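Just one protein chain is left out here, and the rest sit where they should.
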Amino acid sequence: MPVKHVNNVPVWQRREPLKQYAIWAGWMLGGMLFLLCWKVISDNTIWEFMYDAGTQAGSLIGRMIPPDWSITGSLMVPLWDTINIATVGTALGILIAFPLSFLAARNTTPHPALRAVALAIIVSSRSINALIWAMLLVTIVGPGIFAGMLAIALRSIGFVGKLLYEAIEEIHPTPVEALSSTGAARTQVLAYAVWPQIMPAFAGISVYRWDINIREATTLGLVGAGGIGLQMNAAINNLAWAQVATVFVLIFATVIVSEWVSAKVRHAVI
Amino acid sequence: MSPADTGSELLSAPERQRMAQAREGHWRPLPLVRSRHWRWFINVSVLLYIVLAWLSVDVNWSRVAQGMERGQEFVASFLSPDFSSRSGEILTGLWESLTMTFTATVIGVALAIPVGLGAARNIAPLPVYFFCRGIIAISRTFQEIIIAILFVTMFGFGPLAGVITLAFATIGFMAKLLAEDIEDTQKEPLEAIRATGGGWLQWINYAVQPQVMPRLIGLSLYRLDINFRESAVIGIVGAGGIGATLNTSINRYDYDTSAAILLLIIVIVLMSEYLSGYVRKWTQ
Partner (left out) sequence: MLKLTGLSKRYDTGDLALNDINLTVPAGQVMALIGPSGAGKSTLIRCVNRLVEPSTGAIELNDQDITRVRGTKLRQARRQIGMIFQNYALVERLSVMENVLSGRLAYVGFWRSFLRRFPASDIQQAFNLLERVGLQTMFDKRGDALSGGQKQRVGIARALMQNPKLLLVDEPTASLDPKTSRQIMRLICELCREQQLAAIINIHDVVLAQQFVDRVVGLRGGELVFDGDPKDLSPDILTSIYGEEDWSVVDDDNEDAEPPAAASVDIAGAHP
């Protein structure tokens, strides 16, 4: 316990002096960094726009309420497309992530070089948002649902791959040892000792990612990759805020349903 | 022990039948779904969905074939990223992204703490609880990009809209996890500190804070990482950061510059991940 002597009277202190100074210095540096960053942002901001932000917000909300329900029917097909983008994209992503995670896990990889390649793919896929993948893919395969599905798949590879290879690295090693000692082939050991152990994690991760992908798929239309985002983008460009509000309500409902489904499924498998 | 039928009288008829079949050498694993009708229904609906989903995708194959050339170009550009010809824009964009990320995370976490406290059922009164849970639900449902569109409309183009967007998204994310964490804390210290007769703030400071602090730091660092990745996106709708530069380069098919920006993003994300792993170890 750190004790300081003031006039020979011991005084209790919470930390060693050096540590206390280090913590103060850390807070000081953090605060200074924050002020510096704030200054950069403030320099790049036209503050005149801020003065009427309140009125702007007010009028925006005023124009959004009530939502324009007449377009709900025409939004059903885009909504169906959005769900397909998320579901098919997730399935494609899982299809690629599954073998990749076995290459990336330390205890199942056939070769360290392959492991490095698999990890590089996972990191690249994870670092880049689905929307950026969509922007790229729209220039490559053309606008539409297909680009959206590929974008979702590309983003999901990294997410599913990372969580799955971590799950593989955490399995109990003894069943693997036991099945190797029966003379089973590598693939048989994977199917009998590794797969049953990671199966619940795999199901949970997949459904979780599907839930996230539903949210992400709602925005892909902004860059032309299909789904309800296309209608939202059109409405925003036309400043038809009442229609935008309808889209928002639909997105909100879809997300809540998908969250409920994913919670149910995860509950069932774990 | 007589091996023949010990305990088999406890089995149901179908189980006894399975056992007799296994003795004869016929055995299949139990199906995942017990009811035959349900199995049939699930298989048919999955098949039906695949067909329907396939119908809704209309791939323009000639367009795809055209695009393959561009695709190859894009992949090749990762081997020859061009950092120099637009270095000025890249640097400004990155700098803006990084400052936005840091500012938004600080503001977001600072605001998320009261919301998180309010959304924890075991320490907040019911009306406060519902109010805070409402904020969390709204913030979590809408993607950053949608929120950014609204804030750009309100506050005009520029990084300020981006900071507010990211801070808003941070509130939902952090407050939800923080609230769950507080709800999972041990009850005894909460009661013990309350029993000493301290005030509400003292109670939070002495009983709750020590229990959730390490995770709060870990989550903040994780969110820093997410905010950086998101800052690369919200630039597309005019909320500042590297996203605008990236968007322009992609639209001009200037893949060498896009590859350079993407590589920078990947490197920064990797670095921040290593760093946060290190800091998390240090705070535990």
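Each chain carries a letter (A and B) given by its place in the written order, and its residues are counted from 1.
As a convention for this text, a residue touches a chain if its C-beta (ideal position, glycine included) is under 8 Å from a C-beta of that chain, and two chains touch if they have at least 3 such contacts.
Please read these numbers as outputs of a predicted model, since none were measured by experiment.
In the full complex, chain B touches the hidden chain at residues 1, 3-4, 6-8, 10-11, 15, 18-19, 22-30, 284.
As for the chain not pictured, it touches chain A at residues 174-175, 177-185, 187-188, 191-193, 196-197, 199-200.
Criterion: only the chains that are shown with their structure count from here on.
As a whole-number value, the distance joining the C-alpha centres of chain A and chain B reads 4 Å. Across the complex, chain B is touched by residues 30, 33-34, 36-38, 40-42, 44-46, 49-50, 53, 56-57, 60, 80-81, 84, 87-88, 123-124, 126-129, 131-132, 135-136, 139-142, 144-146, 149, 215-216, 218-219, 222-223, 232, 236, 248, 251-252, 255-256 of chain A.
The touching residues of chain B, when paired with chain A in their complex, are 49, 53, 56-60, 63-64, 66-68, 70-71, 74, 95-96, 98-100, 102-103, 106, 141-143, 145-146, 149-150, 153-160, 163, 229-230, 232-233, 236-237, 240, 246-247, 250-251, 253, 258, 262, 265-266, 269-270.
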